[in-house]
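Please read through the structure below; I'll follow up with questions.
The complex appears here without one of its protein chains, the remainder shown in place.
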Amino acid sequence: MPDKPSFSKKFLVTAIRNNPVLFQCAGLCPVIAGTSTLKDSLFIAAVLSIDLVLSAIVASALLKKIPRYIRIAVYLVLGLAIVYPILWFIENRTLVEITLGIRIIIPIIAVNSLTAMHCETYSVKHPAGDSFITSLCAALGASGVIVICGLLREIIGKGSIGGYSLEMNTTLETMSMPFGCLIVLGFLAALLKSFRRTPVRYASDNTDNPLQPEEIALDIEHEEPPESVDLVIADYEEIDSILSSTDEFLKSLTSSSDEWGGDRE
Amino acid sequence: MASDSKNVSKKSIYVFGDYLLMLIFPCAISVWCYGADALRTLGVSVVTGFVFDFILSLIIYKKYFAADLSTLCSSIMIALMMPSDIPAYIPAFACGFAVAVIKIPFGGGMKAPFVPAASGFAFVSVCFKDAVFNYTSGRESMYPVSLASLLAQGRSMKMTTGNFLDIIIGNVRGPMGTGCILVLIACMVFLLIRRRESLISSAGFLAACLAFSIVFPRSEGSLLSSAVLELSAGSLFFASVFLLTDFATLPKYRRDKLAYGIFCGIICMVMRRLAAFEEPVCFAVLLANAFSPLLDIFTNRIMRFFSLNSRRKEVFTDAG
Partner (left out) sequence: MKILTQLLITALYTIFVQNIVMTSGLGMSEVMRISPRPRTFAKFAVMISGFSVVTSVLCYFITSKSSSIDSYAAKAVVYGAVLGSVYLIAAFFTNLIVKDKENVAVLGIAALNTLVFAVPYINDSAAYSLIDCLASGFGAGFAFVLAAALIGSGARLIEKNKHIPAVFKGTPAMFFYVAMISLGFIGFTGTQLF
């Protein structure tokens, strides 16, 4: 049995190689709707990270025996418990310039899919310490993407960084729209993929579980693997097997065949 | 792999070669009407498209596919849908977007699920709305207001012979290469000879737009003027010839092509009425591209329901 992976290896796999936003498409709503400026992104990243880590610890420590359909509601309650004081603070102190749109996005973080998915597929099956580290890695991975998105969108869309104007002659205001964020995410995912060396399994139509955090195909002829690939693959397989285990909550979406017919090539 | 890429190159030359031949005439008209400005805009588009394509191909594919003429076609189409005096960076952004986001990531102009020219133009329409729909330059004899803005204001134009001739020869301010309806009709005739099946979508599109303009006219004038103005305004006719017949996005079967064209026409006319953009045809093309697989399934099911699908005739485009 391989040794327990270290923090750096877990970080590499959870935050980089299986980045929850870029490759598992989890927690997209706060990213798309709330990262039009750097300040907003930092705020969203902080709230999302706190929500994810706290929910993961609580799920791991207290919720293992609770039925799944009640656990989901508990994540909502936990999320609201985190979000309410933050919103109260924003409205009453107004120390931070938060745009109007963000005030709607912050409560939505209470029901974001990243928290529910991570807690259900990992946290409830592992001890609190393990769960804390993995959720921290996932939170760091998601936060990194959120902050980079916000930075790029603000520079390209508004010609400023953190509110300080860069005095650019031309800006693309469309970057502050959702489709601008999706384009940035696409390029970030492609950039990250270009550094990956090992192939990733395909979440094909034969997968039992569409909500599993698997990623879409990568069918490449890859280069010579690095020397430490055995250890890296072992860590990947371990975490991958954990992530790919199904439970009743996710199994119910199994469908036997793909119904998409269509005549297009 | 080598033979596959050779086949793709041959097909690309065959398909996009036809478009390039057709595009010569709107380009010539635009230069005649708008002079050096038109040349500058065309030049900037073509050069930017080539530069983006060259650099990104080298980065991604490690080689440049000179035989893929789709970038050249898309760049020219984008330029022709713009005002002639538009700042140079706008068509540059549009062409860069079309190449970097649509063409390269999806495997080339023959495989992109969205029309690159429509994507690039839609992108800059959102980014630089005022500049893209601002038609101030042109010859002295031109009608001073674009037809699209005339209709958007609910106004009309009396359909006298003189006005009608002005409209069909493009003696009206508007996008620099899409105004001369006569030339576009000639391009349609060329397509009729070379790739007849692709015009089914154009026919559906124009029929839907015509019906909409007659049933729900925007302007106060007669139904004839409403129909003529709606079909001639902006880049609608141009889109029916060049964007809706795009090889990569056109459905395979005849009824799917027709459904695709009709759907695009309806969406375009609804968008015109909502008036978010003076010329929303590129957005309608994007939505039609997105809905196209669903339309295929939908028409297939309808035909099966009416038991009309017992022997489905496989009809490919002439290039296929």
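When the chains are written out, they are named A and B in that same order, and each has its own residue count from 1.
In this text, contacts are C-beta pairs under 8 Å (C-beta built on N, C-alpha and C of every residue); 3 or more make two chains touch, one makes a residue touch a chain.
Computed from a predicted model, the values in this text were never measured in an experiment.
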Omitted-chain contact residue, chosen from A:Leu38, A:Val53 or A:Ile183: A:Ile183
Touching the absent chain when the full complex is considered, from A:Cys29, A:Ala61, A:Ala128 or A:Ile148: A:Cys29
Full-complex contact with the absent chain, from B:Val101, B:Ala117 or B:Ile168: B:Val101
Contact set of subunit B toward the excluded chain (per top definition): 8, 60-61, 101-102, 104-108, 110-111, 113-114, 119, 122-123, 126, 129, 270-271, 274, 276-277, 280, 282-284, 286-287, 289-291, 293-294, 297
Contact footprint on subunit A, counting only the chain that is left out: 22-23, 25-33, 67-70, 72-73, 75-77, 79-80, 83-85, 87-88, 90-91, 100-101, 103-108, 110-114, 116, 176-183, 185-187, 189-191, 193-194, 200, 205, 210-211, 215-220, 248-253, 255, 258-260, 262, 264-265
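Here is the rule we go by: only the chains that are shown with their structure count from here on.
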Subunit B residues within the subunit A interface of the complex: 89, 93, 101, 105, 123, 126-127, 251-253, 256, 292-293, 296-297, 300
In the complex, subunit A residues that touch subunit B: 170, 172-174, 177, 183, 186, 190, 260-265
